[in-house]
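Everything on this sheet refers to the single structure shown next.
Removed from the display is one protein chain of the complex; every other protein chain stays in position.
Per-chain numbering from 1; labels A, B and C assigned in written order.
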Amino acid sequence: MIVVMQGTATQENIQAVIEQMVELGFNVHRTSGAGQMILAGVGTPAAFDVAEFQVLPGVQTAYRISSPYKLAGRGFRPEGTVITFPNGVQVGGENVTIMAGPCSVESREQIRLSAQQVKAAGGQFLRGGAYKPRSSPYSFQGMGVDGLKLLREVGDETGLLVITEVMEISQIEVMLPYIDCFQVGARNMQNFNLLRELGHVRKPVLLKRGIAATIEEVLLSAEYILSGGNYDLMLCERGIRTFETATRNTMDISAIPVLKKLTHLPVLGDPSHGVGKREFVPAMALASVAAGADGLLMEMHPNPDKAMSDGAQSLYPEQLEKLVEQLRQLAPVVGRRVA
Amino acid sequence: MIVVMQGTATQENIQAVIEQMVELGFNVHRTSGAGQMILAGVGTPAAFDVAEFQVLPGVQTAYRISSPYKLAGRGFRPEGTVITFPNGVQVGGENVTIMAGPCSVESREQIRLSAQQVKAAGGQFLRGGAYKPRSSPYSFQGMGVDGLKLLREVGDETGLLVITEVMEISQIEVMLPYIDCFQVGARNMQNFNLLRELGHVRKPVLLKRGIAATIEEVLLSAEYILSGGNYDLMLCERGIRTFETATRNTMDISAIPVLKKLTHLPVLGDPSHGVGKREFVPAMALASVAAGADGLLMEMHPNPDKAMSDGAQSLYPEQLEKLVEQLRQLAPVVGRRVA
Amino acid sequence: MIVVMQGTATQENIQAVIEQMVELGFNVHRTSGAGQMILAGVGTPAAFDVAEFQVLPGVQTAYRISSPYKLAGRGFRPEGTVITFPNGVQVGGENVTIMAGPCSVESREQIRLSAQQVKAAGGQFLRGGAYKPRSSPYSFQGMGVDGLKLLREVGDETGLLVITEVMEISQIEVMLPYIDCFQVGARNMQNFNLLRELGHVRKPVLLKRGIAATIEEVLLSAEYILSGGNYDLMLCERGIRTFETATRNTMDISAIPVLKKLTHLPVLGDPSHGVGKREFVPAMALASVAAGADGLLMEMHPNPDKAMSDGAQSLYPEQLEKLVEQLRQLAPVVGRRVA
Partner (left out) sequence: MIVVMQGTATQENIQAVIEQMVELGFNVHRTSGAGQMILAGVGTPAAFDVAEFQVLPGVQTAYRISSPYKLAGRGFRPEGTVITFPNGVQVGGENVTIMAGPCSVESREQIRLSAQQVKAAGGQFLRGGAYKPRSSPYSFQGMGVDGLKLLREVGDETGLLVITEVMEISQIEVMLPYIDCFQVGARNMQNFNLLRELGHVRKPVLLKRGIAATIEEVLLSAEYILSGGNYDLMLCERGIRTFETATRNTMDISAIPVLKKLTHLPVLGDPSHGVGKREFVPAMALASVAAGADGLLMEMHPNPDKAMSDGAQSLYPEQLEKLVEQLRQLAPVVGRRVA
């Protein structure tokens, strides 16, 4: 930590700051000159709040210099994490993984047809919500455990892995028998109780970035899961909230290379939520992979115009097929391959 | 709902849109001229997604014209909601309610002293966290049920009502015997499972706006609680995330009068999280009440420099005392009074 | 400046950074321990870009610790700037100054009536645009020099000072004979050529914050004017752009106390642009003064429903009158007075 004192700071102020730094476990070095006094704290205490120092009397500003996350940092596993699923499918490494399916499971017919179409297009995972976070209490809230059973059934039929959203601690146990990967939605990225529980589970997790979460906060949320002992974790950029209203969110494509630098965890892109309109999804999917994404999570529906949720951003099956074909050609340009 | 067709829309396109509107329960009227075709859907179907219409073939744009929330709307209770607590304290109406206390309960001494100071300053509620949502898994996570007991103990000693944060469904039952008001934090504003459960509880709830939540989304989240039958609900503006880094968040003071117009629920301000730095908290507290807030939720700590969390934004006891004095003078200017 | 090296930095990397710091005029001190190396640069070179250091090989991060502005800083004139106008009116100090008038000058009758109403309500300045920055080339662009003449004429009649917007260098000369204060609009806050010219003028300037400008950027833009020798400068918060669409902008009320701390310049609030809807303007005006504003710049129109621009956010004359009355009562609560 570095603390810069104000020119008007008293010896008492300086002493008080040094004592607080020492108490946290820092080794403090003073530097001064040109009317400035800098206190450099060397060491890496587990947890402290730099904001507390910023308001101490006589302090001009203070900076944290050690990373607040440990296990999520690239340095923890420089070669990068590769997650291996029971059927041998791997996420990470050279792979560009395709996960697709409808927003919600609506019926056996709908989810079976979806699975067949995802498989035909070349996907490895079937997505589909059984529990749905909806802004309005009057909207369709998902089929629950019946949806989970249908996902498993058609996943097994087609050989697709199943990924679906968990919204609440009590759902974890219910979901375990049916799914291959938990998905934590953007709204729950800082539901710390849920994250902590997922750290104790032995199933992979995909953690989505919140719409107003900084990249550092994403990694701190990842730390909750990793520090529980669950290392099979991947992250997902799905758009942040900005002033622009032409798109549902603003997909922060730059978060992909930035995260790839900072963490060893695989990073996927979700262009469906990122942009929110079907016609722009393929462009954003291609952009995500061009920028280094390890995979894509996309909404596709056999009949988007009749979807019970998110139809506006769901691809038509034939769009998905064409897109995967383009991704296959694009991936090698950036040293990757679509399975 | 209103759907504006593109100039190039075919009769088939128009017909398909009309059918979908009728299916939802709308009565559809067509208007055309100057190369434009407008479909006006009259009626108020419970739930539909206007985005689905925006991407139908031939559609230029579509607007929802009925409000997506019902119980939260001002029209539901034009005179405004007043919440009466067991000790007779009321939130809403002419009252400007003062809620203050430390970020976290840290010890009996700390919370007892806090309560005495809040009482002395003229507050009606003691706040203090027993369960803490922390960005880092390595930060202090709260005292849990021991914290709840201490809150109740010192609340009873001083005659203050107790408000504290609930983070998770399983905590509701645990908290009920000890507290007077549940607080839902910004990070849980869209934890819909939690909101739904709080709709079935018979204790008041304070719901904070999420850092990236629109005002409409706040009201939809309120609708989750109200539609469960719990009408003792108040809202709280606590800062949104913007590009400005001089403050922790940007407190959206204008949300206060806007919410007061749109809803009958009491609206409080939380200047501590709103601005994040102690020195600016009084200015933002005064501004909140000047703008029409029904009360304030503020952090105060007997010794902020030693606080285990949020010390940087916690008022000194003497600051709180002076501030409440100023609020007492300011409130009548806008037709209100501090109890 | 402080540079934190990566744990993997080589001696060569460190040497290169030190050399570049020394070249800029810094005195460099090294601190190391716990695998960290910190280079503290003491000194205050006029201009350098800390981002350049952040990307040097072996550098983890770098911080600027001296303020990038000098003349705008509070330390330059700790007692605060008070601007005295030819008729004795002062902005700054204990005063809360009222500036009001229509968005645009539309006709002699309209601007004369406006001036009379502003005067009657207790204002000191008449605002009104002769040159208008309009998003669309097809919107009314202002009356130009004829508008300036009308402003002067009715300003003299009523004893009000005249403030109006300058959009372009060539307008400065034209405006000088007619106006008492230049206004730089949000869109021109970083029109550096214009700012530099206004530094050479001997008339006060009001500089509005841009909709996406940080507080530091506002002060750097102020520095352009101050460094030219024009010290009669005031700043104005008028709303920033956020994701919220319920209001035209989000008025960053906290910018007022933050700016008051960082700079000696008077800080006004513009609630009309801040919130964009007439009905919420009084609440935001009161909030601004409660938060410490030195004055208000507001739109008022004799007949807002027929205004040629910004009618939606213009107060009715009787609203202004009532509001100034409330401000008169509120100001003393925060140690101020409305003239």
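Heads up, the rule we're going with is that a residue touches a chain if its C-beta (ideal position, glycine included) is under 8 Å from a C-beta of that chain, and two chains touch if they have at least 3 such contacts.
Owing to the predicted nature of the structure, the values given are computational and were not obtained by experimental measurement.
Asks: Among B:N13, B:Q60 or B:N303, single out the residue that touches the unshown chain.
Replies: Answering carefully, the residue with contact to the hidden chain is B:Q60.
Asks: Kindly state which of the options C:Q60, C:N95, C:Q117 or C:N188 is in contact with the chain not pictured.
Replies: Touches the omitted chain: C:N188.
Asks: Could I get the residues of chain B that touch the absent chain, sorted low to high?
Replies: Residues touching the hidden chain, for chain B, are 2, 4, 27, 29, 31-34, 36, 38, 40, 42-44, 60-61, 63, 65-66, 241-243, 245.
Asks: So that we can see where the missing chain sits, which residues of chain A does it touch?
Replies: Residues 212, 214-216, 240, 242-247, 250-258, 261, 274-275, 279-280, 283-284, 286-292, 326, 329-330, 333-334 of chain A touch the chain absent from view.
Asks: Kindly note down the residues of chain C that lie in touch with the hidden chain.
Replies: Touching the missing chain: residues 20, 46-47, 49, 51-52, 54-56, 68-69, 133-140, 167-170, 187-188, 190-194, 196, 210-212, 217, 220-221, 223-224, 227, 241, 248, 276-279, 305, 307, 309-313.
FYI, only the chains that are shown with their structure count from here on.
Asks: Going by CA means, which chain is nearest the middle of everything shown?
Replies: B
Asks: Could you please state the distance in Å, as a whole number, between where the Cα atoms of chain B are centred and where those of chain C are centred?
Replies: Roughly 31 Å, centre to centre.
Asks: Calculate how many whole Å lie between the centre of chain A and the centre of chain C, each centre taken as the average of the chain's C-alpha atoms.
Replies: Spacing between the chain centres: roughly 39 Å.
Asks: Which integer distance in Å separates the CA centroid of chain A from that of chain B?
Replies: From the centre of chain A to the centre of chain B is 26 Å.
Asks: Can you pull out the residues of chain C that are in contact with at least two other chains?
Replies: Counting only residues that touch two or more other chains, chain C contributes 242-243, 245.
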